[in-house]
Each structure stands twice: as structure tokens, then as C-alpha cells.
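Notes for the one structure printed next.
Right, subunit A next:
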Amino acid sequence: MSESSPLLDVRGLRCVIPTPRGEVQVLSGVDVSLEKGQTLGLVGESGSGKSMFARSIMGISPPHARLEGEINFAGQDLLTLPKKAARRVWGKRIGMVFQDPMTSLNPVVRIGRQVGEAAEKHLGLSRQQARKRAIDLLELVGIPEPAKRHRSYPHEFSGGMRQRVTIAMALACEPDLLIADEATTALDVTVQRQILDLVKSIQTDRQMAMILVSHDLGVVSDRCDDVAVMYAGRIVEKSPTDRLFSDHRHRYTEALLQAIPRFDTPKHSHLAAIEGKPPNLAALSTGCPFAPRCAHEIDACTEAMPPMRSAEDELHWFACANPSRSKELLS
Partner candidate 1 sequence: MSSPTFGQPKIFSSPMGHRKYLALLGALTVPFALASCGGDADGDDQGAETDQDDSANGEDDASNGEPVSGGEVTQVISVDTSTWDPARLPNMNPTLSASPFSAVYGQLLYSNVESGEVEPGLAESMTPNEDGTVWELTLRDGVEFSDGTAFDAEAVKTNWDRLADPETSAVSAPAAQSFESEVIDELTLELTTEEPDFFLDRVVASQLTFIVSPTAMDENPDVFTDDPVGAGPFVLSEAVSGSHYVYTPNENYWDEGKPYLDQLTIQVIGDRQQQRDTVSSQNTDLFIANAMGAEEWIAGTDMQLPSFDVGGSRSMFFNTARAPFDDPRAREAIALALDLEDIAYANEPEEGSTSPDSLFAEDSPFYDVDFALPSQDPDEAQRLFDELAEEGSPVEFSIVAGGAGGTRSAELIQSELGAYENVTVNLDIIPLPNFEEQVAFRGEFDLAIRPGSMFVNSPSPGIDQLLRTGGVNNISNYSSDEMDELLDAVRAESEVEDQRDALSEVFDLYLEELPWLPFGNTELVVTHIPELEGIELFEEGTARYQELYRTD
Partner candidate 2 sequence: MVILRAVAEKLLYLLPVLLLVTLATTLLIDLLPGDPAVTVLGLGATPEQVERINTEYGFDRPFYERYVTWLFGALTGDFGNSLVTSRPVLAEITARLPVTIQLTAMSLVLAVVFAIILALVAAVKEGSKFDRMMAALASASMSVPPFVAAVVLVFIFALVLGWSPVAGYSPLRDGLGRNLYYMALPVITMAMLETGFFYRILRGDLGTTLREDYILAARSKGLGTGYIMLRHALRPSLFSLMAMVGLSVGRLLGGSVIVEYFFSIPGLGQLLVNSVTTLDIPVIQASVVLIAIFYVLINSTVDVLYSVVDPRVKLR
């Protein structure tokens, strides 16, 4: 991989799912690019398409979903790559941690095996070597007595421990990119932090790139280089993390930020603060999909989808017809 090209370069990614009531475009032209070692936070409400984005990259979108665009990873387009070649990327060079550790571990397979099997396949390790690697990985993610516990089944672990196992699983082949899809949402707050810190520290150690998918801006705030905000299948604002907090432009981002609780409050209490519901993707009108919920809607909002434009420099992009001036507002 050349230094010049980004590790991950997603261009115009569309994902269309046929349903009995017509086609639903769950991703409508997503552009994301990520450098080696960089961390991207991907934020949005449920249904915004952030999970679909993560899954599209991993080749696990729903069976009938149609993908268009490019997903260039290390110079190869995963969408056009033969399945077999693509499988050498998934699991080997990109690892993924799923939202719910209660369901993302196979209940009838020993965890050691689940952690080690990707290494066995991709790195050509023997059964023994894979087991040893699994034990090492389990130790790395902080499973006590890994030499003994690798023979246990998932149900013998707590939720937090299980998520550590899935992280070990995703790390098995020392990937260049780790995608954490709501990796802590199902966990309680103190455990969330431990897990996030664990992931962050491993990422820093290993110089991995990472996409941290979350509905919670608080989660991504101090762990990401950049943040991208998704709404209705699009990225509506993207900027370096600190700037997003200080100088966001999109009205949706604004609403999200205002919805961040002051103190740590129980999980899942956050985004309800934004009035209205996420839009029905099967029946989108022209214009900004956030417009119906937006307090700052102007005529231009409903006429056409506002294009992506840069604020100040090339690092900060947004797509809003009536953007906020957060700096000015604050001052």
C-alpha cells in the first residue's frame, strides 16, 4: 500500500434493498476515506445507515441488497473483487466488533476456537498455533486465565467479558482496520468505558485504523480523529472531532449535540431528545431528509438535496442549506 493513497476509500456507496413495497435506498452515496492509523467516528440515529455502511464494507449486507459505488481498501475495490479474494481481506485485514456480544458469539462453539479460527484460515496456522494465538489474544483483551478459559463457551462469560472476546476475535489477524459497530451499546456504562479504552489502547499500540460506529457523540468525542454524522443514508457533516464540537454547521449535528446529556445518564436516553422520527427511507421527498424535523427549515431545504460543501477548509464538510454558525452562536 502506497503512503499516498488512503487505507480505506469509499466512494459513492449506495445500498438498495428491494422490499415488497418497493426499493429502499439505505445508503445514498456515501464517501468516506480513512488513513492508516486514523480513527473515524460514525454517528447517527438508528436507521441512519451507519450499521449498513459498516456491514457493506464487511460484505455482510443483507442477501438481496444491491451495492453500488466503490469500497477501495488498500487499493482494491471490495465490491468488484471475487468473493474468494475479498475473504482474504475480511477478517484478515479488516476486523469487526459487533454491537451485542450476547448474540455475536456462537453459543455452541468454544471461544478459543471462535477467536482463533480466522487466524487458522488466513494466516495458515495449525490448530495448535491458532489455539495459542487465541490464548494470547484473550490475554491481551484482559480475559483472566485465558489458558483455561479458551475452552469455555460464551454463556459462561459476562457481557463485558464476551465483548472482550469479540474484540479478540476481530484482532485475530492483526487487521489494518477495525470496525466497531456500536461495540459498547449493549453494555452498561462502566463496562462501556473499559471496553472503549481497551480498544483505543490496542489501536494506538498496533497503529490500526478504526471506524467507531455509534449513535452517541459522547462515545466518539475523545477517541476519534474525525467524526462523520450520518442521516438517512448520507453523511451530512464530516470534520475533525474537535471542530465538530466547536464549529458544527449542520442543523442535525446541532440537534445531536444539544441532545448529549450533561452527565452520564443511563444508556439509550439520548437521541429521543430530537423531536420527530427518522424519515421513512422508502418514501423520501426531494430536499433535505432532516427538513421535516428541523427547527431551521427554509424553502431551499425542501427544493433540492443540499450539496456537500466545505466549511473553511478541506477538512470540514457539511450539507445544509441553512447551516448554523456555532462559533458565532457561542460567542
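Criterion applied: all candidates are chains of the complex that A comes from, given by their letters.
Here is the rule we go by: a residue touches a chain if its C-beta (ideal position, glycine included) is under 8 Å from a C-beta of that chain, and two chains touch if they have at least 3 such contacts; residues count from 1.
Because the structure is predicted, anything quoted here is derived from the model rather than measured.
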Direct contact with subunit A in this complex, candidates 1 or 2: 2
Contact set on subunit A toward candidate 2 in their complex: 55, 58-60, 63, 86-92, 95-96, 98-100, 103-109, 117-118, 121-122, 153, 155, 166, 169-170, 172
